[in-house]
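All remarks here apply to the structure that follows.
Here the complex is missing a single protein chain, while all its other protein chains stay put.
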Amino acid sequence: MAAIDVIGLTAERAAAMLRAGECSSEELAGAYLERIEAFDPALHAYLHVDPELTLAAARTQDQSGNVGLAGVPIAYKDLLSTKGVPTTAGSKILEGFIPLEDADVVARGNAAGLVSLGKTNLDEFAMGSSTEHSAYGPTRNPWDQTRVPGGSSGGSAAVVAAGLAPWSLGTDTGGSIRQPAAFCGLVGLMPTYGTVSRFGVVAFACSLEQVGPMTLTVRDCALLQQVIAGGSERDATCVGLREPIVLPEPGRLDGVRFGVPWAELEDGVDPGIRERFDASLKLATELGAELVDVELPYARHGLAAYYVIAPAEASANLSRFDGVRYGLRVDGPDLRSMYEATRSAGFGPEVKRRIMIGTYALSAGYHDAYYVQAQRVRTLIRRDFDAAFLGVDAILLPTAPTTAFPMGARMDDPLAMYANDIFTLPVNLAGIPALSIPNGLVEGLPSGLQIIGAAHTENTLLRFGAAFEQAIGFDPVPPTLRGGAA
Amino acid sequence: MSAERIELGPDEVRHVATLARLGLDDAEVERLAGELETILGHVATISALPIADVPPTAHSLDVAGALREDVAKPGVTREQALANAPDPSVDGFRVPPIGS
Partner (left out) sequence: MSAPWQKNGYEAVIGLEIHVQLATNSKLFCSCANQFGDEPNTNVCMVCLAHPGAMPVANAEAIRQATRVGVALGCRIPETSEFSRKQYFYPDSPKAYQISQYDQPMCAEGLFRVPGEGGFDVRLTRAHLEEDAAKMIHAGGEGGRISGSAGSIVDFNRVGTPLLEIVSEPDIRSPEDARRFLTLLRATVVAIGASDCDMEKGSLRADANVSIRPIGSTEYGTKTELKNMNSFRFLERGIEAELERQLEVVLGGGSIEQETLHFDPVAGTLSSLRSKEQAHDYRYFPEPDLLPVHQTEAGLVELGSDLPELPAARFDRLVAAGLTEPTALALAVDADLARYLDAVATDTGDLKTSANWTMGEFSAHLNGAGLSANQSPVTPERLAALIALVVDGTINQTAAKEVFGVLVEDPQATAAGVVVDRNLAQVGGDDALGEIIDAVLAAHPEEVEAFKGGREQVIGFLVGQCMKQSGGRADAKALQGLLRARLNG
């Protein structure tokens, strides 16, 4: 039988092939596993692959008859707990940790018959924008292996871009799905806060993050969101969807009003990114949409507010890693030395930085000036968006201010690294959804367009995304792959 | 984004590290002091904003809490509970002496 060509293969197409009996799940998974074996050593996008387990799961799906999405392979960010399968959160402190249960989203994936290809690399505890902060080594961008894939869901992005999985799940706290999607030429969705269960997702910043799809197409994104979204009894903040996710049909954008916060684009955006963004705006008007200036005056304080709130919550969430019940332990003569030695050895420098900032911001004397003040800024950012959405259907921004930067370029400057997220993190602060789609290439590197909506407007965003996607006609397969190599 | 001037002495860094149970050597204390000063200098810009009467957001959602019915369900076995333990005894998790 001819090997299945999985390069550029969407999950939707794969599902159709399986249902039509054109191939089996075992063959399909096998094809991905072959590519993983050949090309992942260079990319280092996967942290854990168990071919036997994968093939066994695929065979099980074949035996049940592949209905719906059953038998379609998927990759999971190694922040999502997988029962019986190591989950590291990209950290040494969880090396060898085996979860007792699947995360809710993984359980939903299993219920849909998706077959796990493995766990993907990430910045340690999702803290980062380049995946260079993984304790297990960085991941390379399939578009240019001297560059970063973005982060923290860099591994999840790279596997899809490189044809090592048809789609994947990432998590997004300040842009960690959207920015790597933009860097790797993919579609990424940050869902409305509270629509996808966080149970079993190793927590970074509880009030900001969601699990979301990273895919080759907008339709695949909708398909995967249909699998993972919905209420959960085990997550009190997950109240579920207000309406079911609908698979979008591409079309025009007549009568659509897009808000553009021009004031936020004045500086800090690469010229190439700006050029692609302007081209997207022009395209929007050609498709019948209207552009409206909107003001988000507090969005520019989003970075500061985010880098108080996220580390504050994280500093508490990471306190459980104390060497007592699981994970790394470095012994000491007494309890306190054990705690300190364990956490010192187990956490990388970025995680330590954030724990320190968060602890400081919550500590006596600083709590009001930092933490409470940041939460006030958050209220104002939400109000800015609410006001803007009264007059527009969605807001457009570049996803990231630059394309994928070279490895090592921002490691010495934490603030430069944080600046990656200036367009994405206000969305998390407001709890609203945003879709990133590729809108072209800048010197051979993908650029992303971000479509931001009011809470629970995913279907609208997907429809807009599909319209842009069709009009832009971006090929998500890196040229290097077309040539036959990785 | 403008920056404020924040100064963090080594004692203060050590105090924060103690709160977080992070063991830091002298070199790390010095390095972190500098990094934190830079980062905090930027985030501290929000302290000056005249927004004291804006209610802080604790939760993005505007809904009341989802509650759980009071029904006991089996959890995990002791074996499962101890499976990942770094220093299990026969029936529990061992920890070093509390010390001073």
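A and B label the chains in the order they appear, each numbered from 1.
Assume contacts are C-beta pairs under 8 Å (C-beta built on N, C-alpha and C of every residue); 3 or more make two chains touch, one makes a residue touch a chain.
Every value quoted in this text rests on a predicted model; they were computed, and no experiment measured them.
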Across B:Asp11, B:Asp26 or B:Glu69, the one contacting the chain not displayed is B:Glu69
Among A:Asp235, A:Glu264 or A:Asp421, which residue is in contact with the omitted chain in the full complex? A:Asp235
Just one of A:Ser25, A:Ser116 or A:Ser207 touches the chain that is missing; which is it? A:Ser207
Against the chain that's been left off, what residues of chain B make contact? List them. 19, 21, 58-59, 61, 63-73, 75-78, 81-82, 89, 91-98
Where the unshown chain meets chain A, residue by residue: 80-81, 87, 89, 94, 97, 99-101, 103, 198-203, 205-207, 233-237, 312-313, 316, 319-322, 324-326, 335, 339, 359, 362-364, 367, 371
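The criterion applied here is as follows: only the chains that are shown with their structure count from here on.
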Between chain A and chain B, what is the gap in Å from one C-alpha centre to the other? 23
Please give the residue numbers of chain A that touch chain B in the complex, ascending. 96-98, 100, 193-194, 207, 233, 236-239, 300-301, 303-305, 307-308, 315, 319, 322-329, 331-341, 343-344, 347, 352-353, 355-357, 359-361, 363, 369-370, 372-380, 382, 414-415, 418, 430-431
Inside the complex, what are the residues of chain B that reach chain A? 1, 13, 16-17, 19-24, 28, 32, 35-36, 38-40, 42-47, 49, 51-52, 54-61, 63, 65-68, 76, 80, 83-87, 93, 95-100
